[in-house]
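Below: the structure, in structure tokens.
Yeah, one chain of the complex is gone here, protein chain that is, but the others are all in their spots.
In order of appearance the chains are A and B, and numbering begins at 1 in each one.
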Amino acid sequence: MTSSIVRLRLEPMIAPQPSHRLLEIRNLSRAFGGVKAVNDVSFVVTAGRIHALIGPNGAGKTTLFNLVAGVVRPSAGQVLLDERDVTDLPTAERAQAGLQRTFQNLQTFSELTALESVMVGAHLRSEPSFLKALFNTPAIRQANAEARDRAEMLLQRVGLDTFRDSRSDAMPYGALKRLDIARALAAEPKLLLMDEPAAGLNPAETATMRDLIADIALQGVTVLLVEHDMKLVMSIAETIVVLDQGQKLAEGTPDEIRRSPEVIRAYLGGGIRRRRS
Amino acid sequence: MATGTTLSAAISLGAPLGRLAILSAILIVLPLSFPNPFFFDVAVKVGLSAIVCVGLNLLSGYAGQISLGHAGFFALGAYGTALLSIKLGVHGLIAAPVIATVVGLLAHVIARPILKLKGHYLAMATLGLGIIISIVLNREIWLTGGPDGLSVPAMRLGEFKLRAIEFWYWIVAAFLIVAVWLAENLVNSPAGRSLRALHSSEIAAATAGVDVPRAKALVFAFSAVLASIAGAFFVFAERFITPADAGFLRSVEFLTMIVFGGLGSTYGALVGAAILTALPQLVAAFAEYKHVAIGIVLIATMIFMPRGIVPTLADLFGRRVGR
Partner (left out) sequence: MLADFAQFTASGLTRGAIYALVGMGFAIIYNASNIINFAQGEFVMLGGMLTAFLFTTTGLLPIWLAVPVAIAAATIAGVAFYRLAIEPAQRAGLATLIIITIGGSVLLRGIVEVTLGKREFVFPAFSGESNVQVLGASIASQSLWVLGTLAIVAALLWWFFEKTLFGKAMRATAQSPLAAQLVGIETRHVLLVSFALAAALGALGGVLTTPITLTRYDIGIMLGLKGFAATMLGGLGNPFGALAGGLVLGLVEAFTGGYVSSGYQDAIAFLLILTVLMVRPGGLFGRVAMDRV
């Protein structure tokens, strides 16, 4: 499984200094009709590691994820990316600032082939001019060529080179999840948010996914996972933030989290479904 | 297998010059089969519809934003160019690009609020826009001549009166080739890929860094410019225009052409424009039942061939010529 993933050198956007605060969440809150989905949550994601956000269903993980991704605006608090306040930036500008995400409910570009989908990710750094595009200027041709090379490399890296010219309706679910990751990586993010990367995958696919995530982190991209699969989280995350009922319950290494009485109570005491893998 | 992959890669990413050459060849050879000027006239009408459809297909086919108002831009181009030359004596060659620029800017300004809308709302808003344009053209009789239409004198170039429809055939054909070239360039560029991406998921496109409102506004404006230029050529070649050319049914006809030809296929737009423009002109029975036919074509295409004629046939022959 692992052998299908070819390791390729990526220039890290920033040198991974352990103390570098890549993402900082400050007192973030968001209410929906009086219900506080996220309530005064703060934590820091340092550069160059794999971080995970876990919690029982309804703990506010998805809302927090959407707040960071820019899909939902907070009622209060701040999101800092690379020490810059991005709280009010629209999604597209967050991408410019080095943030990428993957989707739990897959958002595929069904009009595009796999290769073209990944090229869209790479176009974050391409010549965006509409006018030059109409006249196919040398700058556009160069952008096309660069994006294609980059996309081909990334397809290979996530093990999708056989699907190069396929459209999404001809690709299996697991492949679409990896395509989403390739598309995100093509934008050369500093921080990659991953929304339940293992959801819907079988154990073998989950193992491949784990290796892929580890590999991404190794290349210098910081990863923040939201994931239900505890085995996966515990095996690759270096730090874990636990949410419960919109609030931060605990934060620490997998060992600390495993031993935390609050976490055990939240997961087992509440009688909330726990996924096994 | 290997050659198949390379071939489709060349088609999906490479310069679309091969097909452009075939189109040029067809446009050059075609007049040899025309027995009389009437056929040139039909061909000019086909070409002008095709120019509008190439732009509309970028907006609706590739970017997925339906417009039921593009006849409005066609009419703005036609009336604007005609009035600028009649009332102010501006030469048509200057009036046409000036008006096209104005229409493009206007479209760009209204695009941002309008293209925030999706689906039904967008269709209704563009429809409303087109109808407002046609109401103004009908009402401002002092300026536009009202429902009776507007006659335009033939364009002069020095001592020559450019009357011959054959002449305008070559001009329209040349511009059609340019329009197809521009459109195909766009589709295979970063900006074009962004448009095709936002078609299926605006949120994922924004995540990838696409400035979605900007992208939509630009393609809307560009499609309006093409429609406006087609309108100007219409005035030069036909020398007569009525508000019916701005009406709802004209907009629906344009939409029918690209749907029938195949949404998201530039050459499909050409085929759709050619068949649906030429048939009512050449077959009298078809002209009489034009609206019945348009209705049936729209419904039947959507039910039985939702991807349109060119992509369906292309798949049938195992090649993706339509893309």
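Rule of thumb we're sticking to: contacts are C-beta pairs under 8 Å (C-beta built on N, C-alpha and C of every residue); 3 or more make two chains touch, one makes a residue touch a chain.
All values derive from a computational prediction rather than experimental measurement.
S.K.: Which residue among B:Ala123, B:Val152, B:Ala246 or B:Ala274 touches the omitted chain?
M.R.: Considering the complete complex, B:Ala123 is the one touching the chain left out.
S.K.: Per the definition of touch given earlier, which of B:Leu106, B:Ile203, B:Leu279 or B:Leu313 contacts the omitted chain?
M.R.: Residue touching the absent chain, from the options given: B:Ile203.
S.K.: Among A:Ala31, A:Val71, A:Ala139 or A:Met234, which one touches the chain that has been omitted from the display?
M.R.: A:Val71
S.K.: State which residues belonging to subunit B touch the missing partner chain.
M.R.: Residue positions of subunit B that touch the missing chain: 60, 64, 66, 68, 113-114, 116-121, 123-125, 127-129, 131-132, 135-136, 139, 203, 248-249, 252, 255-256, 259, 263, 288-299, 302-303, 306.
Everything that follows uses one rule, which is that only the chains that are shown with their structure count from here on.
S.K.: With chain centres taken as the means of their Cα atoms, state the distance from subunit A to subunit B in Å.
M.R.: Computed value for the inter-centroid distance: 41 Å.
S.K.: Contact residues on subunit B for subunit A in the complex?
M.R.: Result: residues 5, 8-9, 12-13, 15, 62, 64, 182, 185-186, 188-194, 196-197, 199-201, 203-212, 215, 218-219, 222, 264 of subunit B touch subunit A.
S.K.: So in the complex, the part of subunit A that touches subunit B is made up of which residues?
M.R.: Against subunit B, the touching part of subunit A is residues 69, 71, 90-92, 95-96, 100-101, 103, 107-113, 115-117, 119-121, 123-124, 126-130, 132-136, 140, 143-144, 147-148, 164-165, 183-184, 187.
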